[in-house]
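Got a structure for you, questions after.
Only one protein chain is missing; all other protein chains are in place.
Note that the chains take the letters A and B in the order they are written out, and that residue 1 is the start of every chain.
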Amino acid sequence: MTADTLAGWSAANRRRAEAMLAAYPDRRSAVMPLLYLAAMEHGHITEDAMREVAALTGMTPAQVQSVASFYTMYKRDGVGRYLISVCTSISCFLLGSDALLAAVEEETGTAGGESSDDGLFSVEHVECIGACGGAPALQVNYELVEGVAPDKGAALCRWLRDAGPEIVLSDEMQQLFGGRRSFDWAIREHEGAVAPVPAFAPYGSSGEEGA
Amino acid sequence: MTAETGDRVTITIDGREHAAEPGALLIKAAEEAGTYIPRFCWHPRMKPVGMCRMCLVEVETPRGRMLTTACTMPVAEGLVVDTKSAVVEKAQEGVLEFLLINHPLDCPVCDKGGECPLQDQTMSYGPGESRFVEEKRHYEKPIPISDLVLLDRERCILCARCTRFSDEISGDPLIEFKDRGNLTQVITFPDEAFSSYFSGNTVEICPVGALTAKPYRFRARPWDLEAVESVSMVDSFGSRVSVQASQNEVLRINGVDNDPTNQGWLSDKDRFVFEAINSEHRLTTPLVKENGEFREAQWSEALELIAERLGSVRGDEVAGLGGARSTNEEAFAFGKFLRTVVVTPHLDAQLDDGLDPRFLAGTVARATVSDLEEAATILVWAADLKEELPVLYLRVRRAATELGASVVVVHPRRTGLDDVAAVKLTYRPGDGADLLGSLRSKRRARAEVTAARAALKDGPVVAIVGRTSAAERPGLAEAVAAFARDLPGAKILPVARRANVFGALDMGLSPELLPGRVPAASAQGRSALEEAWGPIPEPGGRSATPILEGLRDGAVSSLVLLGCDPARDHPRPILARQALENAGFVVALDLFLSDTAQLADVVLPLEGFAETEGTVTNLEGRVQKVNRIIPGPGRSRPAWSVLGDLSRRMGGDLGAPSAEVLMEEIATVAPAYRGLSWDRLEWGDGREGLVVPTGDGEQPLQHVPDAAALDGAGDGWALHAGRVLYDDGVLTRMSPSLAALAPRAAAYLGPADAGKVGVEAGEEVILRGPYGAVALPVGIDPTLAGGTVYVPANLPATAALGAPSHVEIERLEGGGS
Partner (left out) sequence: MASGFPPILTGRMTEAPGDSHTIARYEATGGYTTLRTALSGMTPEQVTEQVKASNLQGRGGAAFPTGVKWGFLAPATPRFLVVNADESEPGTFKDRQLLERDPHQLIEGTVLSAYALAVHHAFVYVRGEYPKPARRLQRAIDEAYAAGFLGSDILGSGFDLDLMVHLGAGAYICGEETALLNSLEGKRGEPRIKPPFPAVEGLYSRPTIVNNVETISNVPWIVANGGRAYASIGDPASAGTRLFSLSGHVKNPGNYEIPMDLTWRELIYDIGGGIPEGRELKCWIPGGASAPWFVPAEHLDTRVTKDDVAENGSMLGSGAVVVMDDTTNVVAAAHRIVRFFAHESCGQCTPCREGTTWLERMLWRILQGHGRPQDLDMLMDVSDNISPGLTWPPAMTTICPLGPSAVSPITSIMKYFRDEVEEMLAAGVTT
């Protein structure tokens, strides 16, 4: 069944899917990682993606939709190449997150959660991303940048547009556009996001294929 | 906590002490003690989820009083509860207010208006007026989520009863929550309808008008409805129903929670079949054929004509078929009419698509449905229960998922129960005896067989035994029963189609049986019956197929049919047709002008379900009362009355001034029914239905067939002619909402076999068997055993094939690609 369902998937993601199904004590538990994989394959969580995940886990598509729609990171509408998530929860709010959000929306030409016309950006405001010590903070494809002043936020967007990085690296953006961090990040890392899906080796990222 | 089963604990509710069952949920214990705690999400037949929070009460804890939901709180000794404190009242009012802020105020046009718990509880517990000034949630107004059900998300209070039912109870989770928090809604997957055989239950248990059923949307206001309890006559499970009518029309059928049977649930066929009752195609007047055309006739004229024609031939030239869709009283009257007025031994309630009547009526160690609750292992070697006995399927499913029974399913292809089965054995029809042999032996076998053997060692075992399809030899089921009888703690539940087939056999509608499960060959039984009835014909009468052959060949001249359609239902449709065409005289008592009735000489209109009173007997042998709420259409009459009238005109007497008197007679002449009465079923100890005793020791029948005689050999492809729920049976056909759900006909082959034949899905083939041929598109069914072709039986496109054991498959050249 797996083979048929995943006919359209890349070899790497097919392998990852099989590994996920094998790793959990129960197939259904693999639904969340599989949804990330499906998002890598389809760009976002399409109806087909949910059908595929249903076939893999033995759930009905309605059940997969029920799970997928519970979590905010499974995007069921198309997302731009760079998903910018600006934290507007309490600590960031106190330190000017609304101005940062406005600057980012302005620079990318997006508003109210829409994607930019060129399909490059989606901008959302999100609840706390655990960067309160480095407020205000944002994430690009879930890669974190802390201490982002509004003008730096706009500059970051311009940079994304102009440089168009294939891989979004937290450390690189932090160095170029970030400010105060919640804590010392230690060494620079070269693993980052290749899509608006968290860059974690089992789902695909720029890094080595994981464990 | 340490209390043993049966011990009661003492709990205090609002200052008064009550004895309660330990571990029972507080909401239930309180209700038993006379205190009703309001609720929305809790349903007694589903696991508590404590979501709606309407049932909040205060309980005393070592850390003081605490609010808790009564639906999730098990009672224990010393529990002290306050259900009416100020805190509780405020909390309940608060919950209601929260539920109402987004609820539309459209009660006047809502189907639920008048019987809506939200409406009722707002009256009793709710806040006065709304202080919610923000905008309400908006959704597209009712959207169809299946052919039968509409969903209005604005009315939904998110109690999850529907989603839990379809996940927990029916096992088809097609309706689910989507999104979260304040955006949570109930919905299906796009383009994936809520096509469940049980969808109507969600409409019934929806506490508001969010889910509505198309067949009764806007048809009636609840306060206009009258209701009567009855028993569904769609299949032989005997689900208890509430039949609701207004102005002589049945407008709704709901489930009734009868613990031993349906526990509140119904199949959609049980529920929406009322459309057939109201059908404009119902017969309303007697019809007499003249020059090949029917004309309307008076009852007196039609009955005179029948009396004359039947009276003009020797009694044993007449045969009777049917009765399995009638009440026991009607079936009894039919048997008495045939045996004492016509004086013929040729009678049969089955059409050779069931099992040996001596087996069905005489199963020793017969199981009740409730035995499933205690079973360690359940063997299902029968038709696909989900298709033929859907509520029994629910009960087996519950035993597997909730009560931990391991289910062993044996069938030629996938069945509804496979998902919950511990072991599934697939076999080619015809090879059943071999498979049975290997289950019985200890020799090495394939893994599933070994697993099945192991499971079946764990008792108590309940074996649900029947014919997997009419194409399979009936003896196999008996051999399976004989095998199962030796399993630890074994009980057997025989299954067969047609609503009251067990009742009809119990009433003696078989050449092998006299009323009350007495073998026709028993001299003692015969003389006892003759004492009451006078002389009856010698045993050895013809059963269905010999009757039809006799009609075709001239040995039998006349046929009386009671709600019976052999032209469609007999496994050999051509034989049935020839028999009816060759017959000298055919009279059909029916609700509809069936294919068979069209070939009759006289047709008499009957009252049916919801129109007549009587009793029915389900597959456990449970006798329940069916009731009347509307008159039948036109000049239709109950069968017992028609037969009584006809008897008098033929110089006999059924002694049947009423159906109730017939029951009194049944209770005296039918041993197994001794002592039964309508009163007992309505008012006495029999409100859940009474299982008539099979009495192990004194059981008159010990019909154990010879497994070795079951040879499946034959030429060509083994045919599996399995039934589907929405087939072309008259009830479905006459219920437009259900008729639309009939599946597409096809000839299904395994992928490898399709390759062998050289066909792909969608291409046409001709299936040719000894009884007929049909052209069908090919479907692929990977669950079929090799060498098998599956054809859903009794669809318009497949009926002509009948149910032979083997067929030839021919490719239609040039068809499809």
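Please note the rule applied: a residue touches a chain if its C-beta (ideal position, glycine included) is under 8 Å from a C-beta of that chain, and two chains touch if they have at least 3 such contacts.
Everything quoted here is computed from the prediction, not taken from an experiment.
Which of A:A55, A:A99 or A:C128 touches the chain that is not shown?
A:C128
Which chain B residues would touch the chain omitted from the figure, given the whole complex?
48-54, 56, 66-67, 69, 72, 87, 90-91, 93-95, 97-99, 101-102, 131-132, 134, 157-158, 160, 177, 179-184
Counting contacts across the full complex, list the positions on chain A that touch the omitted chain.
23-33, 35-36, 57, 59, 66-67, 70-74, 85, 88-91, 93-95, 126-135, 139, 142-144, 170, 180, 182-187, 189, 191, 193, 198-203, 205, 207, 210-211
Everything that follows uses one rule, which is that only the chains that are shown with their structure count from here on.
Let me have the rounded angstrom distance from the C-alpha centre of chain A over to the C-alpha centre of chain B, please.
A distance of 52 Å separates the two centres.
Okay, in this complex, where on chain B does chain A touch?
Residues 172-180, 187-192 of chain B touch chain A in their complex.
If we count contacts the way the header does, which residues on chain A are in touch with chain B in the complex?
Chain A reaches chain B through residues 47, 50, 59-63, 65-66, 69-70.
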